[in-house]
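Subset of chains shown; positions unchanged.
In this document, chain identifiers A and B correspond to the written order of the chains, with residue numbering beginning at 1 in each.
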Amino acid sequence: MSMQTGRRVGVAFVGMGGAVATTAIAGIEMIKSGSNRLDGLPLAGLPVAGMADYRDLVFGGWDLNGDDLASAASGHGVLTKQDIENGAQVLKGITPWPAVGSAKFCKNIDGQNRIVAKDHREAVSVIASDLRRFRQESNLDEVVVVNLASTERWPDLSDPTLNSTAAFEKGLDASDEAISPAMLYAYAAIKSGIPYANFTPSVAADVPALLELAKEMNVPVAGKDGKTGQTMMKTVLAPAFKARALHVDGWFSTNILGNRDGLALNDPNSLQSKLNTKGTVLDSILGYPVEDHLVHIHYYRPRGDDKEAWDNIDVTGFMGQRMQIKVNFLCKDSILAAPLVIEIARVLDLAKKRGEGGVQEQLSTFFKAPMVKNGHGPEHAFGKQEKMLRDWLGVN
Amino acid sequence: MSMQTGRRVGVAFVGMGGAVATTAIAGIEMIKSGSNRLDGLPLAGLPVAGMADYRDLVFGGWDLNGDDLASAASGHGVLTKQDIENGAQVLKGITPWPAVGSAKFCKNIDGQNRIVAKDHREAVSVIASDLRRFRQESNLDEVVVVNLASTERWPDLSDPTLNSTAAFEKGLDASDEAISPAMLYAYAAIKSGIPYANFTPSVAADVPALLELAKEMNVPVAGKDGKTGQTMMKTVLAPAFKARALHVDGWFSTNILGNRDGLALNDPNSLQSKLNTKGTVLDSILGYPVEDHLVHIHYYRPRGDDKEAWDNIDVTGFMGQRMQIKVNFLCKDSILAAPLVIEIARVLDLAKKRGEGGVQEQLSTFFKAPMVKNGHGPEHAFGKQEKMLRDWLGVN
């Protein structure tokens, strides 16, 4: 178990009423209440000096839905009635701050708890002031922002506005439509010296304009798109197929899920963002293009938050003979995601403390599309990513 | 592709008429005939100085079944009619040498092509003379022995005969029943300075008596039990569950296969040997005992050599919530095994050339129950095993 440091770290979620955020908060609450079951928390029990203890995390955040977290959680179907009751006091006591939203960037999700801001600049200013207030009122040593909002549509990355800090700031002045809500949060955080992680597939801290800013300000950033279920398995299995020289002829991946994320992905634009971040993993690990790599995600209500993935992999082995591997993963999206979010926040805080700004590549293992420091391609192989993280943490 | 070295290496199989050996031979024959499909050969294309080229391998070996390899292969159902026709000349031209067998150690497999030997000493002498003849007649630079015979029953390891070279040699003089056929082959090989690998679960080179001899003679040995299908997947997946702190509550593994191996495993004693080598992998990787780890192997004829594994894994994640992963592997036992056998032979030959005797731990990735040099436990995690091998080979 991590040592109690006394260091208080605030975690501000974009999308605080969502399934992942409420699960993360309830889970940590359970630990604060004395539970010593740390299942699912990848860094639990590692002796890392300076890392915040789970019990020292404090939560805040924005959401378009202004319900208190207990009622939000009861709609997601992730936490059991018992879980919610146990954490009731705390969850009921938390109401998300008004959020920035845009129907243009994310069609199927909407809400009434909106920042009243006449333009981009005012929105940024409200976000920054939310963060300041959070730090003061909760008496925090550090704050970290993690974006958990629904997937936005893919922006036009060739837009000059997104390609330098200077152009971006002009774009803010002009309320340029190329700038998405996620980017407003990222900008406000980085500009405030606060680490920022993209756990969604949305493009934000990884546009050149914001990368430049993060580097200049020496603020840790990380992303993007949490690697929880099917893609995680892909990055675990593909290196083994490569090591055994089993040629991957095709990889068919289908997913069914019935939560708010699934609904958001029913907007083809948001889906495309998701598929973009899923696509290249396989080719990158194997070193050749898998010609029949298909990935499908379907909104299927009977499962609620219990996502199910079915993968079929066709490989060719010795003497050209064909074999098949099928993987059926009955997982719980938010249960897999929430602890990763917590560990990302703890690592970003530690990076800030160590004075290491810019892209935090050591977090690659938690992302489908890891951000990298300079031109080189990201590492996708799960085992190598794990080694990177453990080396950075200084554990064997 | 490996560089052509001109170095001719003989591979002598115990169980040469079996599915794995005939597949290995036919596959290499295909390469000699000009095919450049090297799928399934893990070390293909790696730039390792001094390693024998696939085209420089020459095959020999023993089998209780004296049929030529073309007819043996046609009974196994691994090679297509086309494969056999393509390699017909060569396969028809190879007839296994008479073999040592014992109904006591392996009940369900028998044959007429037996070494006529009045006692252990004479059997050893025939084996050694087979190896000398093979080297001379085929004009070989080196010979390697790989045991592919059907699984023998687990011997009584506490028997003093197996615990020192001196006692073992006395046991040979007395035709001691504690000494199994596999041990006779291993002894004959090592005593002749010839590297020996146990690809079956049988206990042979890994009894203390023979380990001592291998070390003294500086002869490379490796084993045991080829890691091809289900166990390979287990050692790929378990490290990922550990990295994600997903607690494995149970792992149910069932296998159906219809080849000669399956028939041999219908003898409960042989099955036990197999399960012994499969059992500890999981606990060793995870660091805690998986209480409900069940492994079953069933002889099911419709599949022939096309082994199928179905695994169900129950894990507990964040907040005590349960998830399931199911893996269905439709594999071809011999197609997965044959290329590993070839790589093991090439690595053993290289070790001999480098003057490195005793247990070759760098081959761990190819074995379910890797032999180790000194007291420490074996490494089972697939990724770490791969790194060990690549480090030894001197590739990235």
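In this text, a residue touches a chain if its C-beta (ideal position, glycine included) is under 8 Å from a C-beta of that chain, and two chains touch if they have at least 3 such contacts.
Everything numeric in this text was worked out from a predicted model, so none of it was measured.
For this homomeric complex the structure file specifies 4 copies in total, of which 2 are displayed in place.
To be clear about the criterion, only the chains that are shown with their structure count from here on.
Of all the residues in subunit B, the ones that touch subunit A in their complex are 23, 26-27, 30, 37-42, 44, 79, 83, 232-233, 236-237, 239-240, 243-247, 316-321, 323-332, 335-336, 338-339, 365, 382-384, 386.
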